[in-house]
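Not every chain of the complex is shown here; the ones you see sit where they belong.
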Amino acid sequence: MYSITVRDHVMIAHSFRGEVFGPAQRLHGATYVVDAAFSGPELGPDGILLDIGAASALLHEVLGGLTYRNLDDEAAFAGVNSSTEVLARLVADRLADGAAGLGPVTGLVVTLHESHVAWASYRRDL
Amino acid sequence: MYSITVRDHVMIAHSFRGEVFGPAQRLHGATYVVDAAFSGPELGPDGILLDIGAASALLHEVLGGLTYRNLDDEAAFAGVNSSTEVLARLVADRLADGAAGLGPVTGLVVTLHESHVAWASYRRDL
C-alpha cells in the first residue's frame, strides 16, 4: 500500500455549544495545520500514486473555502459544532471527489493539528 | 473513523538487562514525548469523539504515576525491562479504562518518542 501526504493550513474563528467545552464556548479561533494523506495499492503509469503538486493544489483549493472565516457563520456548520473532528471530515469529504481524478487513490486520511499538543483525524474510503 | 491525539511527556531513569542493550545496560534515563491517540467510528452528541481537555487531563494523570522516577524500583516493571515498547503498553492499558468514560472510543494507540530519531507504539482495542 502506498500513500502520499501533503500539508497546508487554515486560520479560522469559531465558538462551541456545550458545557463540556468550558472557555472554548466563547468566540475564539485556531490555526489548523492540515495533512491530507492519499493512499492506494498500486501506482499509476508515471510511477506515482498522484502528483504531489496536484495534491497540494487540491488541498489548497479546498482549504481556501474555509480560511479567514468565522465558521459560526458558514452554512456547512449550521446546527453542528465545527469541532476539529467535524472539520477533518468536511475537508476529507471535499477532497474525495478531486482525489479520485488525480490517480489510483482508494483511501484518504485528513489530520488537523490544532496545536503542538493536540490533533484530530478522519479516515474514509473513496 | 475519527481519532483525537494529545501529547505530553515523562522523564524517567532506568536500566536494561540483556547483552543486546550494550551501554544501555547501565543506569541512564529518557524523556518520552507521549502521544495518546483515541479512535472511534462515531462522534458523541456534542460533535466530538472526546474532549481534548479531558483527554489531556487523563494522559497527564497516567503519566504522573511514572514521571521523575527510577523505573527499576517500580513494581510494575519487576522482572521485565521497561523498554519503550513495554512502557507504551503500560500507558495504553492505564489509559484504556479512563478513555472508555470520555466518549465513544473503540481503540487506542500510544506512541513514546525517546529521541528525534526513535519511537515506539502500542495499539489496542478498548
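Each chain gets a letter, A and B, in the order it is written, and its residues are counted from 1.
Basically, a contact is a pair of C-beta atoms (placed from the backbone, for glycine too) under 8 Å apart; a residue touches a chain by one contact, two chains touch by 3 or more.
Here the structure is a predicted model, which is why all the values come from computation and not from measurement.
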Given 2 visible subunits, total identical subunits the whole complex contains: 6
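Basically, only the chains that are shown with their structure count from here on.
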Inter-centroid spacing, chain B versus chain A (mean Cα positions, whole Å): 27
Chain B-touching residues of chain A, taken from the complex the two chains share: 16-18, 20-22, 80-81, 83-86, 88-89, 114, 116-124
Interface residues, chain B side, partner chain A - complex: 1-8, 43, 46-49, 51-54, 56
